[in-house]
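One chain of protein is taken out of this complex; the other chains stay put.
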Amino acid sequence: MHITYFLGKIARALFTMVLVVTFVFVVLRATGDPAQAMLPEDATQQDIEHFRSMWGLDKPLYEQYGVYWLNILKGNFGQSYRDRRPVTDIMAERLPKTVYLMTLSIVFAVIIAIPMGVKAALNRNTFIDRFTMGTAVFGFSMPNFFLGILLILLFSVKLKILPSSGSDSWKHIILPLLTTGLAYIGSYSRFTRSSMLSVLNKPYIRTAIAGGLSRNRVIYGHALPNAAIPVITIIGATVGRIIAGSIVIETVFAWPGVGRLLVTSVGARDLSVVQAIVMLLSITIVTANLIVDILYGILDPRIRTKKGGV
Amino acid sequence: MTTGIINLDKNKNSSSIMQIKDLICHFSVKSETMFGKKRRLRAVDGINFNVKKGETFGIVGESGCGKSTTAKLVLNMISPTSGEVLYRGLEMTNLKPAKWRALREDMQMIFQDPLGALDPYMTIGKQIKEPLDIHKIGIPRERREKVIKILASVGMEDYMYDRFPHEISGGQRQRAVLARALILEPDLLVCDEPVSALDVSIQAQVINLLKEIQKDRGLTYIFISHDLRIIRYICNRVAVMYLGKIVEEAECGELFKNTAHPYTKALIASIPVPDPSFKKERIILPGEPPSPVNLPRGCRFSPRCPIAIDKCRENEPLLEDKGNNHKVACYRPGEL
Partner (left out) sequence: MNSDLLTVSNLGVDFLTGGRTINAVQKVDFSVREKEVVGLVGESGCGKSVSCMAILRILGETAKTTGSIRYKGTELLDLSESGIRKIRGKEIAMIFQDPVTSLNPVKKIGSQLIEIIQLHSRLSSDSARKKAVSLLEQVGIANPADRLKDYPHQLSGGLCQRVMIAMALAGDPNILIADEPTTALDVTVQAQILSLLKRLNRERGMATILITHDLGVIAENVERVFVLYAGLVVEEAPVDVLFKKPAHPYTQGLLKSLPRMTDDKERPLVPIEGVVPSPENRPSGCCFQPRCSRSTEICLKKQPLLESLGSGDHKAACFHAEI
């Protein structure tokens, strides 16, 4: 049962990825000549011919599709005409920056938010609960760009202790990290709280207490593993959206990652880069969903095993 | 109630109102992977019975025996895999929606959970009146009167008309559900565990009410329950189901006096008797009913049966009349 569950999930994820690539292929061709769309207006006839033969645009459609796949599997996403460099190289430069910032934000948020949500649930309707949940609502209802600008005004302009843009030292990451982290803390902690509250009312918690287990054993050994299951979904959703989520924050803090690259490339109509980022974006979402599914299977035995004949 | 669209010959076949023939309902259970094989859940696996006009036909069994699926099949709420459901001789399973709607007024159902069956945002009176509005029965002014009358007949006072479901007790809610079922003056009422969720003292009120109403209106009941005490009290004839099949069927008195199937016998012996001085036969069955997905070979009851022999584990006994209109599906009837 185990293995088939996981294989099924992986097969589904792969299938979605194939669909995404095919979709991008179709869209590029549906909007006219890809060579014209992908290349700048001042491209020479030679450039266009080169592009055509590289992507097999002079061949029949099914062959083009094959060539397209071949190129993608080789990691060849074409050239950025703005930088005159392969898209793959540019991505290799930018992606780690985004992953670094966003992963750190999520880890930071998880470390703060989960204990915060548990604490709030255990002290339901007390000052602690209201205070932490008030902070949480503030965190996720504040737009990223606005909070970012506020932080820049305070720490960079007024206090002059932290830089407002770039990624050169560890100091540069503090403000973007705080900005994204706070939003995540808001949603994770609220989710942890409500999930924890519903679990604490379950009969098996009563069983654990009636059996004589200590408060901590009941909370961390029995309640939290159950409460974590829905929280994982929310975290997974933000992991899947790290590229999309990085667009605003990287623009505000001039962080040289993929999000900012997308914004500038769209502005410059650098379609090869945009195409690569769109694919990357979908693939991260699909992968994150796959990981959530697999984690779900590991955490919740009801999903991976079925009622057997006893 | 006669319906304009179809003319049912109510005199023909007058003794039988509902006939179930070789009814089978299988569900396919989704496998959890995309490559896994689909499995069949045999909820109802070939049953036959006849419900006579004016009687109470009981179906008794434990969870997973298919009794609630049978109720849904009888009311055409789900489609059978095969078999026939004949209402007054008319095959219902592939009826056109318009014709079916007309027949629908004739048959009503009440469930175990009255709170779930009522709309929480509508007053009791309005919910009972709704079918009248939908079917445009009577003039609007008279409808309210009719509802108050029906409320009185289930023992509820006028003021209940404007109450919301959460404002009344469990027993009152079940009365309200009953009133809503009766407003269209049906001929057949299917009751699925109607008193199981109620407290003992209230249970008795509702049982008495159901009996009274049947007498006054000449209703036919199909009464489904897991509780043999209640079945015995209210039914004329009883079918005992186990894993999708009827294993025994007889007149109520006959069933309890000359119990033939070992499962029925064990069911009766399992009922706790509220009398400490009563010395009853102890039969404790081993195990629990297997899932209707993995049916055992031979007789479905054989793995738990105290008197099963090799033959039982190989062949499935058929439901046969042993005289006295007493049908049983067992190779060793009456031996336990």
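We just call them A and B in the order they show up, numbering each chain from 1.
FYI, a residue touches a chain if its C-beta (ideal position, glycine included) is under 8 Å from a C-beta of that chain, and two chains touch if they have at least 3 such contacts.
Keep in mind that this is a model prediction, so the values were computed, not measured.
Across the entire complex, the residue among B:Leu75, B:Leu219, B:Ile268 or B:Cys299 in touch with the chain not shown is B:Ile268. Across A:Thr22, A:Gln36, A:Thr103 or A:Ser214, the residue that sits in touch with the chain not pictured is A:Ser214.
Residues of chain B in touch with the missing chain: 62-63, 169, 171-172, 199-205, 207-208, 211, 226-230, 232-233, 252, 256, 266-278, 284-286, 288-289. The chain not shown here touches chain A at positions 202-204, 206-215, 217, 221-222, 225-226, 229, 299-302, 305-308, 310.
Throughout what follows, only the chains that are shown with their structure count from here on.
The distance from the centre of chain A to the centre of chain B, with each centre set as the mean of the Cα atoms, comes to 53 Å.
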